[in-house]
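I have placed the structure first, in the form of C-alpha cells, so that the comments after it can refer back to it.
Every protein chain of the complex appears in place save one, which is left out.
Up next, subunit A:
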C-alpha cells in the first residue's frame, strides 16, 4: 500500500517537473521556430502552426541576416568588446588579487575592504560621470571606451574572487619559490596563475557572458559604428511585429554563443554565476 502510494506520488512529481520543463522550453522554441518563418507567415499565424505545416521552415532569414551589414558589424563589435574585456579583467584582477593576498604594501587591508564594498555599486551611477570623462578623453562612442567601463565595473568581483582563491594557496609553496630566488613576477607567472586556473576559468566565463549580454553600457557608450548586437537589435524593436523576421533570428544569433559556452563549460559557468551573484 505504502509502496503504491509512493509510486503514485513519484509519478505526480515527475509529471509536474515534465510540465515545468516544457513550459521553460516553450519560449525558446517559439523564438527559434519564429526565426525560421517569413514575415508573411508570422503575420498569418503563430509559430506553432509549423507542427501542422512544416513547409514554412527555411533558413532564408538567417542568410538575409548574414547579408545585413548592420547585424554582421554588430556581431563583430560584440566579439571585439567581450574578448578584450575578459582578458583585461582577468589580467588586472589576477595581478591585484595576488598583491592583496600575498604582497605587503601600505593600506592593503582598508583598500581591499573598499573593493569588497564596491561589489554592489550599480553601473547606473557611473554612466553620467564616466560619459563626461570619456567625452574629454575622446573615448566616448568608441569600443575601447565600452571595454574600459566594463573592465572597471567587473574588477571588484574579479579581484574579490581571485584574491580569496590565491590566499588559500599553501604558504610554504610561495616561500619555497621565494627562497629559490624567483622574482615576484616569475612567481606570479609560473606558480600563481597555474594554481589559480579553476577560479580564473570561472571568472573568465562569467565575465565574458556578462559583457556579451550587456545592453545598458553599450547603449550609452557605443556610437552606431561601435554598437554590439544587443544595442543594434533593440534599436529595431520600435517596429516590433513588422520586423520579427530580423529580430527573431538576430536574438537567436546573439544567444547561441552564450548558450554554447554554457553547455561547454556548465560547471565553471554555474560556479561563476553563483559566485558572481553578489553583483
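The definition used in the following text is that contacts are C-beta pairs under 8 Å (C-beta built on N, C-alpha and C of every residue); 3 or more make two chains touch, one makes a residue touch a chain; residues count from 1.
The working rule: contacts and distances are computed from a predicted model.
A single chain of the complex does not appear, and UniProt lists its protein name as "ABC transporter permease", one of "ABC transporter permease", "mRNA 3-end processing factor", "NADH-quinone oxidoreductase subunit I" or "Imelysin family protein". The residue from A:36, A:71 or A:148 that touches the chain not shown here is A:148.
Of the candidate positions A:65, A:81 or A:159, contact with the unshown chain belongs to A:159. Contacts to the hidden chain, counted on subunit A, fall at residues 9-10, 13-14, 16-17, 20-21, 24-28, 30-31, 34, 42, 44-48, 92-93, 95-96, 98-106, 108, 111, 113-130, 133, 148-149, 151-153, 155-156, 159-161, 164-165, 167-168, 171, 174-175, 178, 184-185, 188, 199, 209, 212-216, 220, 230, 233-234, 237-238, 240-241, 244, 247-248, 251-252, 254-255, 258-259, 261-263, 266, 269-270, 273-279.
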